[in-house]
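Some chains omitted; the rest stay in position.
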Amino acid sequence: MNNVLKVHDLTKTFGSTTVLDGISFNMREGEVISLIGSSGCGKSTALRCINFLETPTSGRIECMGQSVSVVNDERGGSQIVNARDIRNLRRQIGMVFQNFNLWPHLSVLSNVTEALVWVLKLGKKDAEEVALSALSKVGMASFRDRYPQQLSGGQQQRVAIARVLAMRPKLMLCDEPTSALDPELVGEVLKVIRALAEAGATILLVTHEMRFARDVSNRMIFLQNGRLEQDDEPKELFRNPATEGVKRFLSTVMAANA
Amino acid sequence: MDLGIIAYAVPFLVIGAKTTLLIAVFGVGIGLPFGVAVGLARCSRSRVLRRVCDAYCAIFRGTPMLVQVFVIYYGLAQVSFIRQNPILWWMIGDGLNAAILAVVLNTGAYTAEIFRTAFLSLPKGLIEAAEACGMHPWHVFRRVKFPLAVRQALPAYSSEAAIIVKESSLASTITVLEITGYAKRLMSETFAIMDIFIVTAAFYLTINVVVLTGLKLLERRLSFAR
Amino acid sequence: MLGDLWVLMVEQSWALALLKGSVVTIVIGLIGMALGFLVATPLAIMRWRKVVFVSQLVDGYSILVRGVPGLLVIYLLFFGSIEWVKAITAAFGYQDSADDAYPYLVGVIAIAVISCAYSIEVIRGALQAVPYGLLEAAQSLALPRGVTFIRITFPLALRLALGGINNVWQMTIKDTSLVSVVGLQELMRTAAIGAGITRSPLLFYCIAAALFFCMTAVSQTAFSSAERALDRGFRGR
Amino acid sequence: KDGVLRIGTEGDAPKFSMADPSGKVTGFDADIANGICAELKLKCEFVVQTFSSLVPSMDKDRFDVIISGLGITAERQKKIDYSIPYATTPLYFAVSKDSPLAGLKSLAEIEKALQGKSVGVVTGTTYARFMEKRMHGADLKTYDAVTQLTADLASGRIDVAFADSPTWMDFFATPDGANFTRIDLKIMAMDDPDVLGHGMGVGMRKGNTELKTKVDAALCNMINDGKVKEASMRWFQDDYTIPCKK
């Protein structure tokens, strides 16, 4: 299987704070990887870098083989692939934001059809069909005519997931996609993600629900203070924590679960 | 351009500039809080208050300021009740006071509109967060609503400030000798219309560049990291 | 009193003259505003995107035009260009029609130049206030830039800009009185002439104000319904 | 243009230059203009514009002459050329009938009595200059138009107003003006030509000597055969003609 994503020595600093510190990992097609780590360790930033929403300070991101982003900090400047390439890539990358970012002036349905119509060039009818099927996967089809601000937190999150699902991305980046959901719905989303992965999609997700992560993912990556501490199969990670940090994190998780 | 005429004109215009500044400072100083208050009132729950303020804004934005100045200065002066009431007569009897009154009323209406939309577009959650901890409405306004609204309103308000400076020229129609008052006189004395016009405009431009750059810097200072 | 009014307005037909002036005002105001807004939008976008060099130019233009009295703008535009226009049109033999039409053209352009400067600031302010996350969401879905702008950024910004645009429009319609210096008899000038020679300034100016008020009242309803339409989805919490 | 004399005028000055709703200009200035056109066998074409754009417009050849009651002063002559003067209006002070000033007779007395009083004049006129030069202690208020001046005189904001005789004739005839009277002291341009100018003339672009000689000749004819007097009598019920010196 091909590598869908190759991240090499990714570093990101905001001013003087280093948020990501030389992260490298690969993702193969159909893989589900969970990014775990304590609050503020750089998970969201990593996702944002992979989606080119954030310009890395240095490092290399190679995505779908098609296009390579070479970024150098040797001469102090960042060199990025051009905007069109980025857009082409993003067409195949879906991102569920931690704070949803639904468009408040568009109805739930329009929030989902928007990209279908303008990016995938579907007709209005087709787009609505696809959108409704995505919405019903997360149980939101009946809210199609509501506006985001008339929805509960969990409902908003589900629309945000549907918006990305509908695009059938090859690579899905999900930033805590179940944070506002009740356990029942977490199970539903878990199913949806599994189905996606089985259908060949590659999924990188940030989550705090260890059980969910363990159940759904082929590999888990643990970040601490912007450094990648361990990248292993879930079982392996839980059995043999590579560093003190991983061990401590897992032990508190276990304690909480007890 | 005729340098002799300019040299003759500048000292007069400098005197006029002081009056212009006086009107503008009062216009902003009173007009801004007044406008913000009206803007708030237009978002209030009280229907009567909202209607009254809406009407005020509609009238003062919908009619030329020249007419407002005329009505306030010449029109009201025909009402004998106003002429006999010392406070009212103090306000409109003197050209300068009437000009400031007109500027405040006019800019108040425009400022109210700018701030009304700014207030309406504030994320409701942020205000709820303030209310939820029991903040007094005044503090909610002062510490949350206003600082957030100002950031959004500033570009549009900077225009309004520049307009105040320029509209203060209407004071010349009611005997106040500010920049334009002197300019009119100089123009008909010398007929060097363009020369005096350009010098006059340079005066306004100087004042406004200071005002606009100041507000731009303020805007930059207030913008928080995204 | 009413008799006097009748004589002035109907028998001396000032009413008709004022209406004619209103038409000039409306036409020039509408075209000037529309033109100004059309030009202001791309400029404001470039300013918002911080396009190098263009941003500085836009800032300079906006500060300059907002800083000087409107009268100077129209004076410079008109008296600065009229000789050239004369020379050129004379060469083609159209001098007479150019002489008649040119003031209108300059009037409209001057109004557009002024309203554009004000619109730029309004639009730019609104664009800056659009939450960035919403645009990132569009980016992440690979929406083309144009679509993102038309479907997401612009509607959201328009909602924030509406009050300011309304202000600019109200100001612009009254700024049309500037074109009287190039010889156009718009509403305020007609009123001024009427006021001067009939010696009833208050009457004429108040009628002019009432006419202006009618114009803005009509536009006000349009703005109100636009505001309601754009506020859809925001009335929840 | 051939066969046409384009005349710039304000159009909003009562009795002098009045543009009616249809755009037709009447008044003393219009009569003078029509007279000149008749003399020169040209067709008159009026262009009505605000005062401040008259001079630049003429500079840019939007019209040939300005006839708008322009007073001739040395300063203005630096910017435009004038024809010979054809008329001048006498100037008077106006006060309320019960004012102690009403009975004064000489300029010196008036100057003394005006100390600390507010005096209104129309801005930019030659007599506004005169007030400024002569009435040092007075609080001078300037107005854009005579209607505003008389309104403030009526409302009591100013104690004294100074303007030309047609203004006062008009004003005293109105209900507001009934309580006012003019001080019986006639001031003419000739009393102080350096400040008050030399009377009204036709304005022309600088250096347009060909036109100036024609207009001067036409005016001289009109003065001599009584056309100017006729117009003056028609509008002002008085003869303000200045004799032609040539």
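Order of writing sets the labels: A, B, C and D. Residues in every chain begin at 1.
Here, contacts are C-beta pairs under 8 Å (C-beta built on N, C-alpha and C of every residue); 3 or more make two chains touch, one makes a residue touch a chain.
This one's a predicted model, so the numbers in the text were calculated from it and none came from an experiment.
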{"item": "Full-complex stoichiometry, written in the displayed chain labels", "value": "A x2, B x1, C x1, D x1"}
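Just so it is clear, only the chains that are shown with their structure count from here on.
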{"item": "Shortest contact path, subunit A to subunit B, counted in steps", "value": "2"}
{"item": "Highest-count interface - the chain pair sharing the most C-beta contacts", "value": "B-C"}
{"item": "Gap in Å, rounded to a whole number, between the CA centres of subunit D and subunit C", "value": "37"}
{"item": "Distance from the mean Cα position of subunit C to that of subunit A, given in whole angstrom", "value": "47"}
{"item": "CA centroid of subunit B to CA centroid of subunit C, Å", "value": "19"}
{"item": "For subunit C, residues contacting two or more additional chains", "value": "75, 79, 159, 201, 234, 237"}
{"item": "Shared-contact residues (touching 2 or more other chains) in subunit A", "value": "none"}
{"item": "For the subunit B and subunit D complex, residues of the former touching the latter", "value": "2, 74, 77-78, 83, 93, 95, 172-175, 177, 181, 184-185, 187-194, 197"}
{"item": "Footprint of subunit C on subunit B - complex, ascending", "value": "58-59, 61-68, 70-71, 74-75, 78, 110, 113-114, 116-118, 120-121, 124-125, 128, 151-156, 158-160, 162-163, 166, 169, 180, 194, 197-198, 200-201, 204-205, 207-209, 212-213, 216, 223, 226"}
{"item": "Touching residues on subunit D, where the partner in the complex is subunit B", "value": "51-53, 55-56, 73, 75-76, 78-80, 120, 123-125, 128-129, 141-144, 148, 151-152, 155-157"}
